[in-house]
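Sharing a structure, written as structure tokens. Questions coming.
One protein chain omitted, others in place.
As written, the chain order gives the labels A and B, with residue 1 at the start of each chain.
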Amino acid sequence: MIETLLTLQLPILIILAPLFAGFLTFGIGSFNKKLCAPITIVGTGLSLICAIQVLSQVQQKGPVHYFLGGWIPPIGIEYVVDHLNGMVLVLIAVVAFLTAIYSVKVVEKELSKRIHFFYTLFLFLVTGLMGITITGDAFNVYVLIEIAALSSYALLALGQKKSFFATFNYLIIGTIGACLYLLGVGFLLIQTGTLNMPDLAYQITLQPYSAAIFIAFILMVCGMFVKMAFFPAHGWLANAYASAPTAVGCLIAPLMTKVSVYVVIRVLFSIFSVSYVFDILNISNAVIVLAVAAIVVGSIYALMQQHFRKLCCYLIVAEIGYMMGGIFMGNANGFFGGTYHLIADALMTAALFMVAGAIYYKQGTLDIRKWAGLFKKMPITMTCFIFVACSMIGIPPTAGFFSKWYLISGALQAGHYLFMIALLFSSLINAVLFFRIIEYAYFGSFSSPNSHSQERSEAPLSMLLPLVLVIICMMVLGLYSQDILKYFIAPINPFLGN
Amino acid sequence: MKLIAGIIASILACLLISVAIELPRFGDPHSPANEYVASYYLENAYKDGHVPNVITSVLADYRSFDTMFETCVVFIAGVGIMAILFGTSKKSKHAVQIKSLPSNNSVIIQTATRFIVPMMQLFAFYVVAHGHYSPGGGFQGGVVLAASLILLALAFQLKGGLAFMSKKAMIGYATAGVLLYAGIGVVCMLYKADFLDYSALAYVLPSTDKVMARSHGMLGVEIGVTLTVMSILFGIYTQLASNGHMDEGL
Partner (left out) sequence: MANFNYIIVVIILCLGLWAMLSKKNLIKKCIGMAIFQTGIILFFISMGAKKGATIPIIQQGYGAHDVAHQAIQASHYANPLTQILMLTAIVVGVATLGMALSLVQRIFNFHGSIEEDEILNQ
């Protein structure tokens, strides 16, 4: 009885585990700060187990539906888990669990008196992100976007003193993005009368030339563009994430922008169909131009940075350009590339921020010019850094190579040669960037004055283990890329004619 | 920046006004927004839950999951504001000095408050309890309760308000409220129904059928919302008014 109970209720347990953990962390953790980290690790761990179970259920039997409150849609709210959902849920759960383990030492050092606030907001952010991913109701997405956003504003403001102004800017711009999305949902409601995603898809096919539906599309997609820091709304990202606490950066940077990309995929292919976006509206060219601009601007700004976390943030801006270009390309290879890159880039960004955090914890500086001799002092961390660098440049058989491969072949098929050139340009810039950092870190040891500090002072185990696990996940993603594409992304690829 | 902002705002305005002409007519009872799901709610809410107030019925039953996350938003706002204002330095060059003035101890205000606050709180309980039959519900009642506490804090200085509800009590009430809401949902799951499907409460509460179980479930959920909204809104006021220190306020 417990077995069937658990199997049927898995979709909601994924959300309830971090939610209850969040309430308990605040209620109990305010009085006893030592219990915060264990509750967080247990909550995210349970969520990870449930997410993996749901993904295997989807793999065996097809999409899983869960009706909240027992009301069938469109009367009530519905949870739908298909392959895309399931993968992103597992991704969020993995990154959250590993960051929770990673954060134990770092939070004690940086945020010693505010530990209970950190873990409570951490768990609510994870709940919000998972809720955005799993829901099948357009208004529920807005409520959960706001949960994730409010938690992230408070988490980012826990950083250094100059983070307050950057967080305020992020708050203003994030509110604009979420409210534009809400306005889009309003236009959909006014024309169709329903909020349930499959129902909306059906109603839109009945009246595809309506002006309100067109405006709804523009508003929803532009709102999400603002939230994912897509060119030209990318200015807030670097300032907001650069002065955040280490563990906060490791959680927010890989996940928040990628979940906004997921929402765009849902809006594009589950609410508005392929024929609406690419045949009736024909906006593919306009978005690809913006994607090219995003890649070029992001790469050039990254090249100009000496502060490592700001560099990573501008790389995120460029990677979002890859994803948006792939999704709006209009053919199967582009969709493969964009979606695969969503998962690959989340893991790569998580690894980069974890490396940055480990170096900051031990050396106290994030200026890459001062990273002399790090290969001798922190060998495991820098080896992981080399793996990530290979993946970002696009060297086979890492995950980054396969996503670039599919993106380039999709661009060639669709005739977007400018996008292909931008991708190659970005790989070149990444190579220059990362080799420069490796040069500073490897060769600096002979000329630095304090040569007595050459002994190893590696980061603690609780920080190394999650980093190594993320690298292993990234390499597994790359080595098994064909299987992942065939079993997980191909069933939901709307261009493959199923 | 003013020019770019002006251009963006005017493009948005032109786009939206050009669509506004083609939307369904204002006040049309047969527009698509009013026809499909909303008319189902109006026609079946009383039959499904014995609650004449359709707003409460939709908020706490059909779309109760949205309301649970709305309560969480309030909770997160309280936690977040406490986190942001924690450790504001009193010795910084620009720290605001908050001092209570002697004229803040006005006899007239304090006596009037002593009469008004019990009436406000009684009215708030009425709004919550009668939310099934008249305009009201958890959020409205919680806000009136929070307003009564803020009135106490204004009349008797922040310390007087905090004597009524201390920081620990605020944390306790807020957590109890959201746990009550989510807990009712979990209890429904234990009786083989879906999350927040109140008809499963018919097995828990004595001598209720499935329809009345929904009505009682809605009331329980609204009480949870009231507790959280009351404590968090008062908490936000005390934090903002005292710059995070919770000792001297406006």
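One rule holds for everything that comes next: a contact is a pair of C-beta atoms (placed from the backbone, for glycine too) under 8 Å apart; a residue touches a chain by one contact, two chains touch by 3 or more.
Just so it is clear, the structure is predicted and the values come from calculations on it, not from any experiment.
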Options A:Val64, A:Leu171 or A:Ile213, residue touching the unrepresented chain: A:Leu171
Chain not shown: contacting residue from A:Ala154, A:Met220 or A:Leu366: A:Ala154
In subunit A, positions touching the absent partner: 139, 143, 146, 150, 153-154, 157, 161-162, 164-165, 167-168, 171-172, 175-176, 179, 182-183, 186, 189-190
In subunit B, positions touching the absent partner: 1-2, 4-6, 8-10, 12-13, 16-17, 20-21, 23, 25-31, 33-35, 37-39, 41-43, 45-47, 52-55, 58-59, 63, 66-67, 70, 73-74, 76-77, 80-81, 84-85, 88-89, 92-96, 133-135, 139, 236, 239-240, 243-244
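Going forward, only the chains that are shown with their structure count from here on.
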Subunit A-subunit B separation of Cα centroids, rounded to whole Å: 31
Residues of subunit B that touch subunit A when the two form their complex: 15-16, 18-19, 22-24, 31-38, 40-41, 61-66, 69-70, 72-73, 75-77, 79-84, 86-87, 168, 171-172, 175, 178-179, 182, 186, 189, 192-199
Residues on subunit A engaged by subunit B in the complex (per definition of touch): 5, 9, 12, 16, 19-20, 23, 26-27, 30, 66-71, 74-77, 113-114, 117-118, 120-121, 124, 127, 131, 139-140, 143-144, 146-147, 150-151, 153-154, 157-158, 164, 187, 189-195, 210-212, 214-215, 218
